[in-house]
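What you see is the complex with one protein chain gone and the rest in place.
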Amino acid sequence: MRKSISFEINHLQYLDESAKPANDLPEFAKDTDKLVELYDRMQFLRAMDKRAVGLQRIGKMRTYPAALGQEAVGIGAGLALKDTDVLVPYYRGTGMMLSHGIKPHEILLYWGGDERGADYKDPIAAQDFPVAVPIATQILHAAGVATAIKLRGEKRAVMTEIGEGGTSEGEFYEALNVAGVWNLPFVCIVNNNQWAISVPSENQTKAESYAQKAIAAGMDTLQVDGNDIIAVHDASVKAMEKARNGGGPTLIEAICYRLCDHTTADDASRYHDQKVHDKAWEVEPVKRLEDYLKSLGVLDDKAIEAMAKDNKANVEKEVEMYFDILNNQPQPPEAMFDYLYAEVPEKTKPQREEAIRRGAK
Amino acid sequence: MRKSISFEINHLQYLDESAKPANDLPEFAKDTDKLVELYDRMQFLRAMDKRAVGLQRIGKMRTYPAALGQEAVGIGAGLALKDTDVLVPYYRGTGMMLSHGIKPHEILLYWGGDERGADYKDPIAAQDFPVAVPIATQILHAAGVATAIKLRGEKRAVMTEIGEGGTSEGEFYEALNVAGVWNLPFVCIVNNNQWAISVPSENQTKAESYAQKAIAAGMDTLQVDGNDIIAVHDASVKAMEKARNGGGPTLIEAICYRLCDHTTADDASRYHDQKVHDKAWEVEPVKRLEDYLKSLGVLDDKAIEAMAKDNKANVEKEVEMYFDILNNQPQPPEAMFDYLYAEVPEKTKPQREEAIRRGAK
Amino acid sequence: MSDTKILTLIEAVTAALDHEMGLDKEIVLMGEDVGKNGGVFRATDGLQQKYGDERVMDTPLAEAMIAGLSVGMAAQGMKPVPEIQFMGFVFPAFNQIATAAARMRNRTRGRLTMPITFRMPYGGGIHAPEHHSESTEALFAHIPGLRVLIPSNPTRAYGLLLASLRSPDPILFLEPKRVYRMVKHEVEMNGVALPLDKCFVDREGDDITLISWGAMMHETLLAADQLAKDGVSVEVIDVATVAPMDMETIFTSVRKTGRCVVVQEAPRAGGLGSEIAAEIAEHELMSLIAPIGRVAGYDTIMPYAKMEMQYMPSVERVVEEAQKVLKYV
Partner (left out) sequence: MSDTKILTLIEAVTAALDHEMGLDKEIVLMGEDVGKNGGVFRATDGLQQKYGDERVMDTPLAEAMIAGLSVGMAAQGMKPVPEIQFMGFVFPAFNQIATAAARMRNRTRGRLTMPITFRMPYGGGIHAPEHHSESTEALFAHIPGLRVLIPSNPTRAYGLLLASLRSPDPILFLEPKRVYRMVKHEVEMNGVALPLDKCFVDREGDDITLISWGAMMHETLLAADQLAKDGVSVEVIDVATVAPMDMETIFTSVRKTGRCVVVQEAPRAGGLGSEIAAEIAEHELMSLIAPIGRVAGYDTIMPYAKMEMQYMPSVERVVEEAQKVLKYV
């Protein structure tokens, strides 16, 4: 007779809610320069998001999805990518994108309504995907990239990301299943920020973790504290390294909290519980690492402010590039046609001519 | 810090490979009349399948999917349905359908290429679905039926079925997830017959069981020996009872083997390993129960032959009804139009007239 | 005596849902964010509060699931009203709509029916992100067994949605989101449904017929105004019930005017405008004095917000096309 089968899912945390080491830190985290770098990048992301939301409020940005409270997930995981790896991000993946050579002004351009925002100029990002808006489609693309890598016998891996709500889409599961059975070099981060727009996680699934979704695919999986960038980065680096070396795919559920509206088109006060929201601010990721670095004496308020100033200035430079391209170098009307097929079809040529004739609007 | 999470999946078997009780039998299995009934129905199904395949060979049946080797799954689970329950079958669900009032000649009609085969006349089956050909779509229908039952506060439940290959489709997983989170009165049987046409189970998923797919949905799940109808029936009865009483959904993986071609359009010898196939014949479900009943002295060869004769005759009666409806009472041309919308749209009326004018072909 | 309310299109949608939910306990709204949040456009605002969370259900995030559940619920005699958050996200549900919802009545010879109203906002013009602005009604209009309805204004939204909710057939109810808050109508709150299979003649005229539906009715009517200033007598038809389509109203008009222009927001190739033109070319060819004009979205992907208005058919394009057709002798 067959035996029963059992599974176990581990939860990883290095810095606890009060920013104290809860476990022996991994090697990289003993390098305080590295930790300062992680902190710096989270700070940049937060500054950039803030500016983008502000731009939207004054009509200079379209719908924008900030990642407030989720900086450790995007940055911690994103920095596990090597230059030769491939990123397949979702719409809230700004953190990962910035970590893999995609320029802030490109991301702004995309959300500002300009296709050129997905034509990444940095060679590191040349194979990266644009953000996926149709939820969960990207997970299959990542599996496809991983398939190509595997078939070619390369030592590269793919990272992709999805929200906890997105795990309810069938395509998510289809991707995990094939990643499992083909042992693909594939790492999927679930950004469990507790909300899918207005729907709380407990109405999304009865699974007690999102990590266990991977059990259905026979895939390695774990849960990490998504407010602890050391945990996120450690798990991601190990998963990517394993993937590059033929060890197969991993799912990482990073538990955090969406401290912002879903996007600038949303008003979370309609459905958020303000108390829960306020409590989440107490464990948010930027502060956590900041407190730890302060406790080590590596950073002080002055250093932090100086970094903030720098980051703000850097964001400003990118905003200027964004405006310059968007407004001073508009795409010509024929751009609507010129990238659809390798060549403009005969049947569409008169339409292209018409668009040119009618000109910009 | 959060704890790690663990899961366990049990495997159920009452009659072992040599037809000896491997566990204390459940109450119903102490009633030998009940066991003879189960045996009788499996025998009928096998006879009917054989005849249908034969009809196809002589051009009197279209593509037909037999359930050879999978009789315990269909009958064992199907007989767990009460009259008030709802069945949402898949194309290889003949066993379940027969168990819930759907007539053999209706099933033959459907596969013979006549829509009337899905217009079930028995009131027990009046709410049952026609077989689903697009794989995994039915699991969502079952969840929808279960939603209606739950919203109305009724004490009924839904049973549905899918092949192990079908579990790779995203819709399967979407259905489990909602059944879990809404605690629906829903039971899903996975007929793990080892093959999805030519693709063996090990190329379908890396999961070591199909039962564990339900862990992704936080749903109760177990594995049963699908060649042991006592195990299948026991698990099904309990799951349905639990579902009716608000206990929520269950997945049951029944492990068996497809002893036939995928359908009459298939030739399994192109990909089957004959040795594995032969070995599977040694543990097949009809023989297993037969041996057990013989060992108890409840049945002997004579009784078995008598039952076989009866079943053959009953199949023959149904085949005659099939021929009679198919050939002597053909649908009129306008039947193409009359069931699509509640009323034939104006725009289509001339087409309907044309079809009538052109007449039968 | 029924009262009258001044409503936007989206308010008319809410009003029709509210009205019918009060009368028919089998109606259940479901979808992503339709509950507490009242839908991302607020179409279901307040309805969960009023009818409870068993009549207005937030679902997990999965469109195939939303459609598939609806099929199961409908088979049990319920009347599900699934909302797809944006039409660009209906594709995961395509399989369920095409292979199950549209076919169940036919494949069971009428035993199981599918009174489902799939509601979804569609179309461009609000500068939304990628995938939020397309018009893909033609994909569904080609599927036998479905009805596709597109209200162009608040009054029609109210009357056609009531008709949908009462229909035993599966319906795609496409709400032109650009019009959601564009105009207000005095809508009679009388619970009277509009017919499911009739075009509306919005303006009568003799010289040319302009045919459109959904948000483009706005441009079409403005174009008619402009043409009228030049003394052209324009007949304007709002197709509204785009599948199955009411050809008689269109033929009658073309027989009178002999000239017509179809205006659609969707890409030109294979759009509903082609179906209308083909029907006219088959049945009313000899009524035509001039080629059938089509103004349509270009055969390319709806650009992102920055260039969106270069893609959308404009009043100017409609007027020019009409003038071309009118000049033809």
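Each chain gets a letter, A, B and C, in the order it is written, and its residues are counted from 1.
Keep this in mind: contacts are C-beta pairs under 8 Å (C-beta built on N, C-alpha and C of every residue); 3 or more make two chains touch, one makes a residue touch a chain.
Here the structure is a predicted model, which means the values were calculated and not measured.
The chain not displayed here makes contact, within the full complex, with A, B, C. Here one chain is not drawn; of B:29, B:135, B:237 or B:260, the residue touching it is B:135.
For the chain left out of this panel, the touching residue among C:193, C:224 or C:272 is C:272. In the full complex, subunit A makes contact with the omitted chain through residues 86, 88, 115-116, 118-120, 126-127, 129-130, 134, 137, 139-149, 151, 170-171, 174-175, 177-178, 181, 335, 339-342, 345-348. One chain is missing from the display, and on subunit C it is touched by residues 64, 88, 91-92, 94-95, 98-99, 102-103, 106-107, 130-131, 136, 138-139, 141-142, 144-145, 243-245, 266-267, 269-283, 285-286, 288, 290-294, 299-301. Looking at subunit B, the residues touching the absent chain are 62-63, 91, 110-115, 133-135, 165-166, 168-171, 196-199, 203-205, 265-266, 270-271, 326, 330-331, 333, 335-337, 340, 345, 347-348, 351-352, 354-355, 358, 360-361.
The working rule: only the chains that are shown with their structure count from here on.
Using mean Cα coordinates as chain centres, the one most removed from subunit A is B. Chain geometry summary: the mean Cα position of subunit B and that of subunit C are 40 Å apart. As a whole-number value, the distance joining the C-alpha centres of subunit A and subunit C reads 36 Å.
Here the CA centre of subunit A is 43 Å from the CA centre of subunit B. Annotation for subunit A: residues touching 2 or more other chains are 168-171, 203-205.
Residue positions of subunit C with contacts to 2 or more other chains are 60, 62, 64-65.
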